[in-house]
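What you see is the complex with one protein chain gone and the rest in place.
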Amino acid sequence: MSVPDPTAPVVPATRVRRSRGQTVGAAAAVLAALAVGHVVVSAFPVDDRVSAPFVRPTVVGETVELRYARLTAGEPTGSTVVSPVASSLLSTPGVFLTVPLTIVASGQPRLISFAELLGGDGRTYTVFTSGRSSFLAGTAQPGVPRYATVSVEVPPEALPGAHLRIGLNQEDQRADDLADIDLGITQADADAWAADDTPVPVPPRSDEPPEQP
Amino acid sequence: MSTPSVPPAPEAPVVGWWRRNRWALVTLPVALALALVASGDRVRTLWWEQDLRRPTTVAAGGTGDFHQRVYDGLGGTLPIDVQVHLDGVDDATTLPDQMELPDGTRAVQVDLTLSANPDSVLSGCVLAVRDATGTRYDYVSNAWGAFQAVIPCVPEDTPGPRASLGDLDEKLSDPETAPRPATWSVSRVVVVPEETEVTEVVLWWQKPQYLLLEVPG
Partner (left out) sequence: MGVAVAHAVGAPTLAPVSGPAAPPDLRARARASGSLVARRALDQPLRRIGIGGALVLLAATAAFGGLREQTQDGPEVLVVDAPVDVAPFELTVHRVVWTTELPGQYLSDDGNRWVGVVATVRNTTDAGVLGHTLRDALTLTDVDGLVQEPRTLVPGVAASSIAVLADGSSLSPVQPGLTYEAAFLFEQDGSVAPPTSATVLVQRQRWGTGILDPTVSWREPTTTLRGELDVREARSDADAEGGS
């Protein structure tokens, strides 16, 4: 054996001892951990479920108890023309659907500002506080019924099987109660409304019950 | 090639896992609790403090002393120093002009006497009544057909100074009104459901602090 060159590097003997098998095994374990982590995070819709709203289903005429109010929806009606109070007549290539709501706030005054229609065709129809599809209930005093109407512009194919969703916070409905009202609209209703051009009034919000026709 | 030989370590007694880690185990629940509290800070700021939580309670017939520094919306604070006495809560004998009560409701009149420095800004106040269940019924100035005072806690004619709006101040006209008196009374009408029994009157400028005045009787 030659004399070790003093200028040559001394390689510690223990380093070489780690076998190739161990290195490959460690690398495989890391990759496996990453893969399992990815599967766990993506296989279950955890984010959606954690932040999902608490949906309270109901039907027309039945009162639903929400954390912040008791809500009852009246019979929906529709036409191709509506007559809102704040503006002149609106006409649509589809159908204007109007649903009267009775809101009784509980606990403290509540400003119910979220409304959305889940059409029977699977699409979501947005409702804002003003515009062609609107819902403006204002702040309701607890125990004093507030009467307001939701008006949504939709294509006729969205009407059968449509659900109306009402919530408290317009921007954020996560982790709070959300009313899901099955409007019970049939294809016959949708066809009748799509052919009708009699203006349907959209009354402004009020604490006086609407006059029964 | 010879490796240096290391003499084997002397026989050490085998100490159990539990004994070796006992102090860590003792501090573990404490650390967990602290971690939960620290990470739950938003529960306090975004939920707890967004409602009426810290009352200054005034017994029936007494006069309450309320002090708070409120944010003025321009990065500074304004002092609120006011003494409030609840004169009474009764059914409103006369309704405000043009008020029409919906069916199943009644109007209650809240009479308060307040005193504060005439130069202090008191404009951001909110008035409400509560019943025994804790349900709160707000005073609404423009509702049910009537127009009552916009700011419930100051006199309508002499509300006193209003909060600065920063750059907008020079654009707003300065109404020439007399200064607010040092002591004044207000009478405001709140609409509540018919069966409600008003047990408390609450007054606040900025949550979570508020003034709670118990209703006599």
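In order of appearance the chains are A and B, and numbering begins at 1 in each one.
Here is the rule we go by: contacts are C-beta pairs under 8 Å (C-beta built on N, C-alpha and C of every residue); 3 or more make two chains touch, one makes a residue touch a chain.
Everything numeric in this text was worked out from a predicted model, so none of it was measured.
Peer 1: I'd like to know which visible chains would be in contact with the absent chain if the whole complex were considered.
Peer 2: Displayed chains contacted by the hidden chain, ordered by label: A.
Peer 1: Using the document's definition of touch, tell me which of A:V154, A:L178 or A:V200 contacts the absent chain.
Peer 2: The one listed residue touching the chain not shown is A:V154.
Peer 1: Which of A:Y68, A:Y125 or A:Y147 sits in contact with the chain that's absent?
Peer 2: Of the listed residues, the one touching the omitted chain is A:Y125.
Peer 1: Which subunit A residues would touch the chain omitted from the figure, given the whole complex?
Peer 2: Touching the missing chain: residues 2, 4-5, 7-11, 87-94, 119, 121-128, 131-133, 152-155, 157-158.
As a working rule, only the chains that are shown with their structure count from here on.
Peer 1: Once you find the CA centre of subunit A and the CA centre of subunit B, what distance in Å lies between them?
Peer 2: Centres of subunit A and subunit B (C-alpha means) sit 31 Å apart.
Peer 1: In the complex formed with subunit A, which residues of subunit B make contact?
Peer 2: Contacts found on subunit B: 1, 3, 102-105, 134-138, 140, 143-144, 191-193, 196.
Peer 1: Quick one: in the complex, what on subunit A touches subunit B?
Peer 2: Of all residues in subunit A, those touching subunit B are 13, 106-109, 139, 141-145, 207-209.
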